[in-house]
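Pasting in a structure now, in structure tokens, and then I'll have a few things to ask.
Note that this is a trimmed complex: some chains were dropped, and none of the rest were shifted.
Note that the chains are named A and B in the order they appear, and that numbering of residues resets to 1 at the start of each chain.
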Amino acid sequence: MYIAVVGAGDCDGKTGEIAYRVGLEIARRGHVLVCGGLGGVMDAAAKGAHEAGGVTVGILPGGREGASQWLTVALPTGMGEARNALVARAGDVLIAVGGGYGTLSEIALGIKMGKPVVGLDSWNLEKRGRGRMEAAPGPVEAVALAERLASPGTDGPP
Amino acid sequence: MYIAVVGAGDCDGKTGEIAYRVGLEIARRGHVLVCGGLGGVMDAAAKGAHEAGGVTVGILPGGREGASQWLTVALPTGMGEARNALVARAGDVLIAVGGGYGTLSEIALGIKMGKPVVGLDSWNLEKRGRGRMEAAPGPVEAVALAERLASPGTDGPP
């Protein structure tokens, strides 16, 4: 499964720790981690997944400069913020960790594309329409919830 | 000035009426209207601008089929939801009318790109960071507010 971790390029230590643990858990469970490839949440999650031996993919807004060093594959797009749609599309499910407006755009694009989104201390959206974003209490729970929501034939957690 | 009107492809009559009036006012004031080129809010706004003699641009997710008939220029992108970033980038300022998750993504992308966003019965976002989305009470006020927020050298409304 491909899990996209979305979050800000700058983050405080606590948020970075959460992102790191999300990445670790994603790789432990054998999933590919996709992110925006830069610093902050993206870098921390990639580091976690890398340390657990996982495959990490960064979809970058510009070139490879400034990319996280923990990426198995660093993809420069030269598309600026339009690359956020590629990050959202690449995940079978998204996990949002904290986040600013770029993160919000990825959450919204993911829901618009019909993908489940799990939030960890992230945006608290009003309910509108059929999309779903669900909050998780911690990194391990977030990955487990992402797996359940993304599995075909299930309806998410009971 | 280029004003992007963002909103859902399906909308009720009241929301459509608001979008129509926004489009009318944009064209009356001599601005170019940019939108996603499809139905609902996009079509209604384009109709309003067209009837006031304005230039209307639709940036479409697929081909020209399904495009609003009120577009001066219909641009097929074949890029799916990634075209939302092009809509946001094309506006010097955005006006969001109602809206679902696609609209939310355009609001978030616009703020991320540093553009002011005016909301009409739209998403009510928590304050996070420096971006600004401001609510307007009606179509005419929304366009006037958009002009003020987008004008260089001013700091928006007092």
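Rule of thumb we're sticking to: a contact is a pair of C-beta atoms (placed from the backbone, for glycine too) under 8 Å apart; a residue touches a chain by one contact, two chains touch by 3 or more.
Keep in mind it's a predicted model, so treat the numbers as computed, not measured.
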Identical protein chains in the complete assembly, only 2 of which are shown: 4
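In the analysis below, only the chains that are shown with their structure count from here on.
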Gap in Å, rounded to a whole number, between the CA centres of subunit B and subunit A: 28
Residues of subunit B defined as touching subunit A within the complex: 79-82, 84-86, 88-89, 99-102, 104-105, 108-109, 111-113, 123-126, 128-129, 131
